[in-house]
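With one protein chain held back, the other chains of the complex are shown just where they sit.
Take a look at subunit A:
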Amino acid sequence: MFGPLGYSLAPTVRSSRTLHKYLKPVADWYANLAGYRKMGLKYDDLLVEENDEVEKAISRLPAREQYDRAFRFKVASQCSVQHGPLPKEKWLPASEDKRYLKPYVQEAIAEAEERAAWDTMEVSRK
């Protein structure tokens, strides 16, 4: 429940057209308010990475994605040093805020679950 990809109502919201219509502006407003885009970060950069599955997922990113991720962190820490966000033209546009890490984390979690299942299985005679 408190994992890197905790429970989310997003799929339910997205499946209903009315809910989506009313909640999307609120969600966009909230995402901008959170301020990570002003630091040039993506949402998946905020995933807690002190965790086996996320570490594994990060190690499985393509080389280019890993480089970009490290670069965004450098930019963000420079912003922190300067006590201010990036100039507005350098903010991360909402269109680029993709869940680039999520599929890898999901795969790593599925693998860990499968391993746990095999480790604790009971063999029964047919």
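The rule is simple: a residue touches a chain if its C-beta (ideal position, glycine included) is under 8 Å from a C-beta of that chain, and two chains touch if they have at least 3 such contacts; residues count from 1.
The working rule: contacts and distances are computed from a predicted model.
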item: Complex member absent from the view - protein name from UniProt, among "Eukaryotic translation initiation factor 3 subunit E", "Cytochrome b-c1 complex subunit 2, mitochondrial", "Ribosomal RNA-processing protein 4" or "pyridoxal 5'-phosphate synthase (glutamine hydrolyzing)"; value: "Cytochrome b-c1 complex subunit 2, mitochondrial"
item: Absent chain, residues of subunit A that touch it; value: 60, 62, 111, 114-115, 118, 123
